[in-house]
Every structure is written in C-alpha cells, then in structure tokens.
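Removed: one protein chain of the complex. Kept in place: all other protein chains.
Right after this comes subunit A.
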C-alpha cells in the first residue's frame, strides 16, 4: 500500500517536472540565424569576406543605392534620386531626409544623415591623408581592387542633401559598385566624437549606421546580437531581436536548426539536403548563385609562373568528380569565370578537359620531375564552395595520379585570411561571390593588376592586356559591346589559366517554415528585414543603357 502511494507521488513529481520543463516556454520574439564564422570587423569597407558582409552590410548599414534582385535593377536607398551627366562623368545623388543614425551608449546623434556622412564614408577610402584612412590595418581591399581611388576625381558636397561624384573616366560599373555591400555609409559625426576621444579604431568595432538593426553585443565564437533600430527609415523589420549564432560546423548548424535553436541556417553542405527534406517543419530556400569557385595558383611563385605547369595541374583534375562529391547537383560546371546567369555569359567550350596523359606530358615539357605543392583549403563553407577540404582531398587524389604530391593546409577562417594576405601560398581553393550584377565584378576585383596589391587577386596574376580590355569594357555603356569585351577577357583567362574555375554553386539556406523575414539575394549579404527593397519609384538603370 505504502509502496503504491510512494510510486504515485513519484509519478506525480516526475509529471510536474516534465510539465515545467517541456511545457510551452515564453521565448522573446526574435530570429536566430546560424552563421558560419566570426566577422573580421564590423565595417564591410575593410574586408572582402562574405561572413563579415553578411553580419554587417544589410544589418547595421545602408548604402546610397541598392540592387534589387527581382527586377535586376539599381533602386534608391539612402539616395532617393540620382542623375548622370551627359558625359557620364558626374553622378549627382539627392539624399533622403530625416534618416537618423543609431544611438548607442557611447554616441547620441544630434543630426540626421546628410552629405557630410557620404563624403566621410568615401573620402576615408580614397584619400590616403584622411585622418581615418590609416585606421584600417587591412586597407580597403574591395575598393583598391577595383581602383576606386583612381576612378574618382572628387566628391563634391553641393548642399546638405546633394552630393556629386566626379569621375576621371566614364565607368559603366560605377553604380553597381556603389550598390555593393561594401559601399556603406558611416556617420561622420560619430567619427568626430571618436577622434576627440582618441578612440578612432572604435569606428569599425562599435559600429554606428543607419541600417535596420543595431549591434548590441558581440561575443567572439559565440554570437552577435542585434536590436531593431526603432528609428529605421524604412518599414520596421518584423523581429525586434536578431541573433547570429556563430557555428562553424555545418552539421552543428543543421542540428541546431532541427532542435529549434536556430530559425535559419546558412551555407549547408549538399549532402544535408535530404535530411532537411525528411523534416516537415523545415524548408530550403535557393537562388541561382552569382559566384564562382576556383583553384587559384600563386603565379608569382615558381613553378606556377609557368603556364604549362598550371595547365598540367588543371588537366589532371577531374572536375566532374568534384561537382558530384562536393556539390551534389547543386552547382553547374564552370566554363569560365562568368556564371550562366550573367548577361555577358555565352556558352563557351569547356575551359580545359580532364586528361592526365596530357598533364604528364606538359609537366615533362616544363622539365618538372618531382613536384610537391600546398593546397590551401578554406576551413569554412562558403556559398561557392560548401566543402573546400573535400575538394582539396579529391584534387590531392587526382594529382597523385600524375605523381604530384599535395599537402592540404587549413587554418581557422580569420587566420586563414590573414595568412593568405601574406602571399606565401602555392595555391588556394577559394572563390568569389559577386557583389553586384555587373560582369566587371567577376574580373576587376579578382584578376586586375590593382587587385594584386589589395590581395584579393588570389592568383597574384597581373596581365596588362586583360586590364586594357576591362578598362575598355567599363568605358562603354553599350551592352552588346561590353559583352564582346568580357568574352575577350574570358578568352585571355582561358588561355593563361591563372586559376582553374570549378563551379557556380546555387545559393542555399535552410529555414523553419513560416520564417519569412529572411531574404536570400543573389549578391552580397543576407537580409532579415522582411521587406522588399524594391520601391517602384524612379529607377534610373535606363540611363545607363
């Protein structure tokens, strides 16, 4: 009898505990995004890494203009209108009124956004004597790689809400570059306050912007927490709270998504698609990717300065196999740098075929008998390559067939980037995600001579002919003509082969059904505002064509 009563109590207690533990819990409204790594900085001007752009560009900041993926057009953002002079050398932007910057514990804005902020944001990049220019230890890689400082003659403040950019030469990609995630607007007033406090470096660490979210707290390796910017100048985002849960391992991200710790998860590995399909509450978002994954050879380091060696190595790699194993049907094979989605793309013949015999012959011809090379493989998943380590292993196996030995080298992502910029690598498996729709974005930032110094040119390859063609392509606004130029550029690329393009991957994200705030864009960072950026007001892309 006693035992019975006791066990009755026990059951009751268990039930109470269970009810308390598993009952509906109150969770603050918000969105958790499982991101793949630590941002290097909180200012996208200073980086080229997509992780940082994801965490900052669309969240903390706004740009003058935006690119709308749906209509494939440039749309207004902080600039409500713009005009292009007839000689295409002057771009005049009319700025939006009543846009306020974030207010933080260390800074309270006293004025709205105006022309001074635009001048500050861009002069910081182009003027080496600007007091904030040298605050960045890493330079301004994106802008250096496209030669932004040479492109712009002067930025002129016409009035508080009008700014004119005077260019040196006509440039068809100028607006697209301004619409990229790197060209964000900082607060000049904040910079002044920091300069007075002698804390200039804080401008990139404790960011102040005009974006939909404001940085609240960043704990390295753990999370970034944003609060909604209640003063946001567009429609307020739905979620009051946005958290980036930093989870480098892809499987952990998937697990967190399944257990509900995350609502959205980035950069899945291809093999995980089936797992998500098996869960009813999850769904997959996809966007044809505007990107290219490649294997870049350091062409300034022997033996990779020899074109025959590069061709030999490229011949030895079975790219079909990589496509199958690494991407599992979520990518298309690259025939050049431009993805099929780009308007300058045309169906080329395969850039190089799989032919180990030819590879051996070329190596012999180049007089190389014993070759050991390092392949640096990114430790994190990127859109263009979800699993660089696996790709490196496949290449390692392929090259073993032609008696080339491969060491695979990998570091944590931030260290990896740092070490890469020290320029001492043999070859690296990496890639490029376009920042805007302009085909120029696939060449100038990663293959021009200017990009060698900014170290976004992973092959460290400088070819004056190519630079000339790219300059010509930028100088005209006729699409057909430009397309021909870019095809010529592709031809030079294919003949010299400074890097082996592998694939154009589909952009994927996993999310819980019913999470509608997230928007996958073909370019640049991820957005969580849940509102469309396209405002069907005056779009002036026509003026460009």
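Convention: a residue touches a chain if its C-beta (ideal position, glycine included) is under 8 Å from a C-beta of that chain, and two chains touch if they have at least 3 such contacts; residues count from 1.
In this text, contacts and distances are computed from a predicted model.
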item	value
The complex's invisible chain, by UniProt name, from "Neurotransmitter:Na+ symporter, NSS family", "ABC transporter permease", "Ferric reductase" or "Succinyl-CoA--3-ketoacid-CoA transferase"	"ABC transporter permease"
Which residue of A:127, A:156, A:318 or A:412 touches the chain not shown here	A:412
Full-complex contact with the absent chain, from A:236, A:255 or A:325	A:255
Given A:243, A:395 or A:499, the one touching the chain that is not displayed	A:243
Contact footprint on subunit A, counting only the chain that is left out	20-22, 25-30, 32, 38, 137, 219-223, 225, 241, 243, 245, 247, 252, 255-256, 258-261, 379, 411-412, 414-415
